[in-house]
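All protein chains but one are shown in place.
Letters A, B and C mark the chains as written, and numbering starts fresh at 1 in each.
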Amino acid sequence: MSYNTFGHLFRVTTWGESHGPALGATVDGCPPGVPLDADMIQHWLDRRKPGQSRHTTQRREPDAVEILSGVYEGQTTGTPIQLIIRNMDQRSKDYGNIADTFRPGHADISYFQKYGLRDPRGGGRSSARETAARVAAGGIAREVLRALVPSLRITGYMVAMGPHQIDRARFDLAEIERNPFWVPDAQAAEDWARALDQIRKDGNSVGAMIEVIAAGVPAGLGAPIYAKLDTELAAAMMSINAVKGVEIGAGMEAAHLTGVENADEIEMGPDGPIYRSNKAGGILGGISTGQDVVVRFAVKPTSSIHTPRASILRDGSPTEVVTKGRHDPCVGIRAVPVAEAMMACTLLDHLLLHRAQTGRTGPVGQIGQIG
Amino acid sequence: MSYNTFGHLFRVTTWGESHGPALGATVDGCPPGVPLDADMIQHWLDRRKPGQSRHTTQRREPDAVEILSGVYEGQTTGTPIQLIIRNMDQRSKDYGNIADTFRPGHADISYFQKYGLRDPRGGGRSSARETAARVAAGGIAREVLRALVPSLRITGYMVAMGPHQIDRARFDLAEIERNPFWVPDAQAAEDWARALDQIRKDGNSVGAMIEVIAAGVPAGLGAPIYAKLDTELAAAMMSINAVKGVEIGAGMEAAHLTGVENADEIEMGPDGPIYRSNKAGGILGGISTGQDVVVRFAVKPTSSIHTPRASILRDGSPTEVVTKGRHDPCVGIRAVPVAEAMMACTLLDHLLLHRAQTGRTGPVGQIGQIG
Amino acid sequence: MSYNTFGHLFRVTTWGESHGPALGATVDGCPPGVPLDADMIQHWLDRRKPGQSRHTTQRREPDAVEILSGVYEGQTTGTPIQLIIRNMDQRSKDYGNIADTFRPGHADISYFQKYGLRDPRGGGRSSARETAARVAAGGIAREVLRALVPSLRITGYMVAMGPHQIDRARFDLAEIERNPFWVPDAQAAEDWARALDQIRKDGNSVGAMIEVIAAGVPAGLGAPIYAKLDTELAAAMMSINAVKGVEIGAGMEAAHLTGVENADEIEMGPDGPIYRSNKAGGILGGISTGQDVVVRFAVKPTSSIHTPRASILRDGSPTEVVTKGRHDPCVGIRAVPVAEAMMACTLLDHLLLHRAQTGRTGPVGQIGQIG
Partner (left out) sequence: MSYNTFGHLFRVTTWGESHGPALGATVDGCPPGVPLDADMIQHWLDRRKPGQSRHTTQRREPDAVEILSGVYEGQTTGTPIQLIIRNMDQRSKDYGNIADTFRPGHADISYFQKYGLRDPRGGGRSSARETAARVAAGGIAREVLRALVPSLRITGYMVAMGPHQIDRARFDLAEIERNPFWVPDAQAAEDWARALDQIRKDGNSVGAMIEVIAAGVPAGLGAPIYAKLDTELAAAMMSINAVKGVEIGAGMEAAHLTGVENADEIEMGPDGPIYRSNKAGGILGGISTGQDVVVRFAVKPTSSIHTPRASILRDGSPTEVVTKGRHDPCVGIRAVPVAEAMMACTLLDHLLLHRAQTGRTGPVGQIGQIG
């Protein structure tokens, strides 16, 4: 509903450019009385921080977050929380030569066309650096969720990098934190490291697929017709830089299924309905069912590559573009914490919407409790 | 930004249930002075109307639209346009037996959980019948687009039905209007007809994949960061009933590409930049580039099938569900005109947003026009 | 946030023109499970209905409301409620001669300037007839409030008509329903009847001042900084046709007070804080305190009068305007039920916002309960 804001009630407005003095997020609508300090947010920012392995950009940013408002004596006050992250390692001279050049596959050309001018330093507002602000805001959302729905767990991980896919038979959540790819498959982590070294050496880059699961989501979240939970998650993920496709549950594969295959059969479990499969990805009719909410999305390869590509200058004359500077050979890696943050913000926002309309943080209709 | 409203400036609010007296759309923010009458809207509704071939539900609905406000002497006045479509063929007795049953894969259970009660007749608000209101609103959007950007063309079609895919080598847009599948491949149309007859005979249903292309979209539409054109199209398509995945351009496949493959190289054409490929789907950094905008999405198979599936009743006891009544064996077919409508509404909304901010209906930054 | 919608969570979108086939309201975001039928809404519409005394327009409209969606078996379902009121007594010929004329003090000229065309029949969208839709929506808000805050009472009444003011010494709420002016002063009712007969006989009209009080509003409603409860009430009342000023508590008179006079001193009562005065009108810092919420507003006299006034035609040539047709000599009278409806909608909307953020329908901070 705005250019730089997302959320209905838990509203996050981000601001800032890649090479400006700072970037940040204004978080409005946060419930009051939630314990919060900068360290709780920093924890999540540290996961996204560049330069933590050889597989991400070597830009050195501490990404230290400060809270400028909305918190008093360690608790949220219910008023807007301003988060600020200063840019320390801009090196804008690296980018000087691209002011009049349009990198193929990059927002250079479209920003110029839309606005008639652009901040070319590091991609300006279109830089993935903006996602630091999302991760910071997501850190707040997680603290509120922890208070309201303690059992909720959000986990993101890579499931593909270029032609390489994880082997679901080896799927192990414990592996995610043990490798620089956030990949739940130890073997894949090793293979991908070698593959990505080669990609980088070739002056190329590669795409990725990320999956995010939210377990423990109460049934009843979502708001038909145009603010369905899946609609909003699709928008949340598609808003991340370089994302080109989003899936819920069976996703694009649903096109190839029959109704018999697609129907997640239901049984009564000890605590409510349980399902024999999860083609729905935890969402039916735009509303959560209590199953795991499953979202998957594709991140295209970075367009900033060392291999020359044909393009034009602003005056229309032809050129070849080779992007110098420090770039992520697989920008999808750092999208994992961003996706978790977007999931957290979206779920919290819908939890508040549901509470507004019904007074509950869980289902209104109870199954299996009729005399 | 609302439960039943979409759009920022060209705002569509839909209302109505499958088996209530009527359904409709309130269209607010329409530019004034645009020629409009009910026939112009009816044209698009007729394409979506059920019962036009043996491949769609046999429910007989004339889907006749009336304009109740906002138009005077054949022109829009700039005030809200209320569109109403009366339900004529409800036969709600067909659905009586499912009031306490939850169809697997259907919103029955999640609506009950969210609200504590639901209108079970024909799926109530969760019925795909709601999409008639979108198509009607889309008819208005098309008339406004015709006035503002006459060269813009929106075309939707099926590209897969279950395991069957079109052969892009046979792609022929002219075929779309000649078969009941809106498929741009005459051979596929024949094959799919046979396949779908079998599906229906088996008491089963099948998923589908739809592609929508908008040609002639001016460069510069879209609004970073959280109202990117691709973000909004993803939300628009995901909000359609039964959609489980959305792709822009290369889509999920982008995960498997390298940066070299993914970079759509640019040349200068006679009227502006031209591109050697369209992996981007016409959108970079959330802003249109002037290339074709390409969206693809998957529709799951209808959960209302004649094959028994395990489920539970409201009291938690087990049951087998067999859905009687008239249903679409491939609900994706009728999603084609709906997707076109959502594309039209989204593009118009962003055209108005762009005009608000820049005063233009096309690009501000001109390429190739410097001294 | 929209042209024809108000409310954040309890959202009302009205549509329709004075002389079109119908008008109505789409009410979105209503809590589910609230008992509702058309009669409950009709009750409030009947209070606003024209032609109930000689002091209002003689247009004969039954103003019968139908519910087209969102209610099932006598309860709200949580999905959008469409209300429709058919126009029966349009007599548009009465207005034919004003199509190219601009009535002084009327929206004729500004609508034409804004849109380049207008529906001149009865004022089109600018007609006070639109307020019927608000009253209908307010009827729903009242039923929800009755369920959530049973002790809340909303009461509107006139406090001035032209130069005539009520005598606060004679103030008696019981009088309000006994006279056609909704005036809490029996003597005023008699005097005003005579005065208004004269006004009508003179082919003139007269302004009015209305006061609305909400008693039993829980402390804690309101949302600083830009959705303060007083801000929203000011907007709600100013959006009513012909309103030119809005006051909260002491209102404009606050400019003339000292801080000593203005400070409503506080004592502890048996159930919480009580105040020795109510200069604040029940709102401090944009948030309700639990005192009566007091709003006052001025309605200008109808510009449709039988006395000639100098004006111009669309082509710029001079003319004299005398409005024929059936008009309210004091349109403020019928603004009373409209103002009550706006109060109900605004309070409910903020009750839902407060519940979203805090989980409560009353105050979070408890006074006088510390060990």
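One rule holds for everything that comes next: a contact is a pair of C-beta atoms (placed from the backbone, for glycine too) under 8 Å apart; a residue touches a chain by one contact, two chains touch by 3 or more.
The shown structure was predicted, so the numbers you read here are calculated from the model rather than taken from an experiment.
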{"item": "Touching residue (missing chain; options C:G139, C:P184, C:P301 or C:P337)", "value": "C:P301"}
{"item": "Option from C:M88, C:A147, C:L173 or C:I367 whose C-beta touches the chain left out", "value": "C:I367"}
{"item": "Contact with the hidden chain (one of C:L83, C:A107 or C:V144)", "value": "C:A107"}
{"item": "Where the unshown chain meets chain B, residue by residue", "value": "1, 9, 29-33, 78-79, 224, 352-353, 355-359, 361, 364"}
{"item": "Where the unshown chain meets chain A, residue by residue", "value": "1-5, 11, 13-17, 20-24, 26, 28-29, 32-33, 66, 68-70, 72, 75, 77-82, 114-119, 124-125"}
{"item": "Residues in chain C touching the chain absent from view", "value": "1-6, 8, 14, 102-107, 109-117, 125-126, 130, 160-163, 199, 204-209, 219-228, 230-232, 234-235, 238-239, 241, 243-268, 273, 276, 279-281, 283-290, 296, 298-305, 307, 309-312, 314-318, 332, 354, 358, 363-365, 367-370"}
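One rule holds for everything that comes next: only the chains that are shown with their structure count from here on.
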{"item": "Far-end chain from chain B, centres as C-alpha averages", "value": "C"}
{"item": "Interchain centroid distance [CA atoms averaged], chain B/chain C, Å", "value": "39"}
{"item": "Distance between chain centroids, defined by C-alpha means - chain A, chain C (Å)", "value": "44"}
{"item": "For chain A paired with chain B, centre-to-centre distance based on mean C-alpha positions, whole Å", "value": "26"}
{"item": "Residues within chain A bordering two or more other chains", "value": "1, 224, 358, 364"}
